[in-house]
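Just one protein chain is left out here, and the rest sit where they should.
The letters A and B name the chains in turn, as written, and every chain counts its residues from 1.
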Amino acid sequence: MTTEKSSTKYMVAKLLLLAVVMLAFTYAMVPIYKAACDAGWIDATRDNSANPYANVNANVDTSNTQVDKSRWITVEFVANTNAKMPWNFAAQQSSIRIHPGEMTNVVYDVVNTTDRETEGVAVPSYGPALAVEYFKKVECFCFTKQKLGPHESRGMPVVFVVTPDLPKDVNTITLSYTFFEVKS
Amino acid sequence: MEAVHEHGHDHHPSGLMRWVTTTNHKDIGTLYLWFSLIMFFFAGSLALGIRAELFQPGLQFLQPHTFNQLTTMHGLIMVFGAIMPAFVGFANWQVPLMIGAPDMALPRMNNWSFWLLPVAAILLIVSFFVPGGAAAGGWTMYPPLFIQGGISGDMTILAVHILGISSIMGSINIITTIMNMRAPGMTYMKMPLFVWTWFITAYLLVAVMPVLAGAVTMLLTDRHFDTHFFNAAGGGDPVMFQHIFWFFGHPEVYIMILPAFGIVSTIIPTFARKPLFGYASMVYATASIAILSFIVWAHHMYSVGMPTAAQLFFMYATMLIAVPTGVKVFNWLATMWQGAMTFETPMLFAVGFVALFTIGGFTGVVLAIVPVDIQLQDTYYVVAHFHYVLVSGSLFALFAGAYYWLPKWTGHMYNEAMGKWHFWLSVIGFNITFFPQHFLGLAGMPRRIPDYALQFADFNMISSVGGFIFGTTQLLFLIVVIKCIRGGASAGNKPWEGADTLEWTIPSPAPYHTFATPPVVK
Partner (left out) sequence: MMSNLIKKVGGGLALAMYSMLAQAEYALNLPQPATEIARQIFDLHTITMWIIVGIAVVVYGAMFWSILKHRKSVGHKAANFHHNTMVEIVWTTIPLLILIVMAYPATKSVLAMRDTSNPDMTVKITGYQWKWEYDYQQDGFKFMSVLSTPREQLENYNGKSDKGENYLLEVDNPMVVPVGKKVRVLLTASDVIHAWWVPEFGIKQDAIPGFIKDSWFKADKAGIYRGQCAELCGKDHGYMPIVVEVKEQADYDKWLAEQKTKAAAASKDAGKVYELAELKSMGEKVYAANCAGCHQAKGEGMPPVFPALDGSKMVNGPKQAQIDIVMNGKAGTAMPAFGNQMSDTDIAAVITYTRNAWSNKAGDVTQSSEIKALRK
């Protein structure tokens, strides 16, 4: 009888542990999900990394990148603002035709239309989703807080290279930014 | 049924305090069953509100926002307040009786896990009356929509937490009982299938209820504490919620159907007077369904635009589930085959289960196919599919089990004629309600809309008529149960000729304390 009692306690402890482990696993899913997204398994519609600087400046040795003059690709620039974001946001040009491997510079314009100082964060996204693999940014304003004074406007540059190993059937890539307001 | 228990050696309080303090598995089982029946009627009346509004195009009774509250709360309460507690009620009553145990392994925890339920239910019901009304973002609580809601969102999250804790406690109890308290000689492979399916279900519950708890906690902190789990601005992703939710949600689907498989696998052999065909393969099929349920979650969200490879993986995995599910249906058929069947109400509901659940299984295969699902996702086709699985599946199995064991619980036979009426009206009403919804979905009617284009009008009218037939029919069940508790023909130890599990060796109604000395199973 005592052995059964103690084994009951042991069982309960084990099962409670399972429940706690699963709860911890749920929170662990957040980084796992990000890793899986970066690997392109689950949802590739995000940046190479949520870390703003991971794919900026780092390891993009543009001098060695061969420019593939035989190919043209169209890169479209999309600007979105979230429902609560009181900024006007647009790319200076809606699209550009470039060769893979070519370093390109574009500018997005942003205007704060309110009478107060506002902060925002831009989230990048790519279409088709797999383009994220081949879109290397040398300079970008995403994921860093931008602060604009009342009615202040600013040009925000993006410098990027589309690597030449981009699959042959992809000839249009879309780079999208969505600005969200953040509370300071 | 209170009148008949034998007090024997111990004393327990009488009246209300008896039920509040009880640690007896039969009392607690009864509490669970009454609670779930009340919740069933409440959530059912919400559904009738929905069907009333959808009877005709145009808004007749409800504002769109109220309509969304009804669909959301109907789903939440049916899943967490009616179907799940009802199965736990069956487990409380039947698991100890079927394995020859005197009670559950952890009687005091058992009391707690029940009494958490009314607290959660009150929270959910009261949330209708707070400013802004009840949660209206769907039972799936997808952000960012759910985060927009008012205070009722927090109440819903709290209620889900409480329900989750209750489920985990109940499951731990069931697992421990099954592992430690089986009668001598009752090896695992001799356990009745109902016990087996609950054993596996309980493991699923312990594994996935914390996942739901985690997901809704993230929602809560996103709402109030500036975390960014599901907010793109902070590097989060609203789609991640869907992944986590359905990682819980798909096993949850099987949590609601595996015990139903167990009940049906117990009833069909009894009334076919023939042993269950393929006992071992039933056990293996149950286990493989449970395991597969962890790798198919994303088929609920094909339309979010995940990578093609992921879509294909989830499509193949989902189609694979059809195999063990098919095995189960074939086993039930083979059990009926060459039997000497009689069709008392429990058997009617069990056969109705097999026939109609199979339709839900078929549409499940249709929905597994990604391109077809892209067309049907979030339409009434899906609504029809999961009601075939949850109403003619889970709910019919619950009715089958209730009619089957009511004689054991109350000591009286239920009214057979009324039971049969209940069955036939339910089958007819159910099919009138939900069969046309397949056509609505195919034709392009989205789900969760308070009003619809004129081309959907006719089938919606039929569906609403069916809904009211089905809804009012359930009052018949209430009458049958009350009549059965009050009196009726004496049941005797074993009212069913073909039954062979342990609960039929004890008197009816089952004495307050049973199997104080364990029976020996050969």
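The rule is simple: a residue touches a chain if its C-beta (ideal position, glycine included) is under 8 Å from a C-beta of that chain, and two chains touch if they have at least 3 such contacts.
Since the model is a prediction, treat every value here as computed from it, not as a measurement.
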{"item": "Sole residue of B:Y452, B:F477 or B:W504 that reaches the chain not shown, by the stated touch rule", "value": "B:Y452"}
{"item": "Candidate in contact with the missing chain, chosen from B:M17, B:L312, B:L475 or B:A516", "value": "B:L312"}
{"item": "Candidate in contact with the missing chain, chosen from B:W115, B:F294 or B:F330", "value": "B:F330"}
{"item": "Contacting the left-out chain in the complete assembly, out of B:Q148, B:T221 or B:N493", "value": "B:Q148"}
{"item": "Touching residues (missing chain, whole complex) on chain A", "value": "45-46, 76, 78, 80-86, 88, 94-95, 111, 113-115, 123, 125-129, 151, 153, 169-172, 174, 176, 178, 180"}
{"item": "Chain B residues that touch the omitted chain in the full complex", "value": "56-61, 63-65, 68, 131-132, 136-138, 142, 144-145, 148, 150, 232-233, 237-239, 272-281, 301, 303-305, 308, 311-312, 315-316, 319-320, 322-323, 326-327, 329-330, 333-343, 351, 354-355, 358, 362, 365-366, 369-372, 374-375, 377-379, 439, 442-444, 446, 448-455, 458-459, 461-462"}
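We adopt the following convention: only the chains that are shown with their structure count from here on.
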{"item": "Where chain A and chain B are represented by their mean Cα positions, the distance between them in whole Å", "value": "40"}
{"item": "Of chain B, residues touching chain A in the complex", "value": "105-106, 168, 171-172, 175-176, 179-180, 206-211, 213-215, 226, 229, 231-235, 237, 239-240, 243-244, 247, 298, 304-307, 309-310"}
{"item": "Footprint of chain B on chain A - complex, ascending", "value": "4, 7-8, 11-12, 15-16, 18-20, 22-23, 25-27, 29-30, 33, 37, 40-46, 50, 82, 121, 123, 129-130, 143, 178, 180-183"}
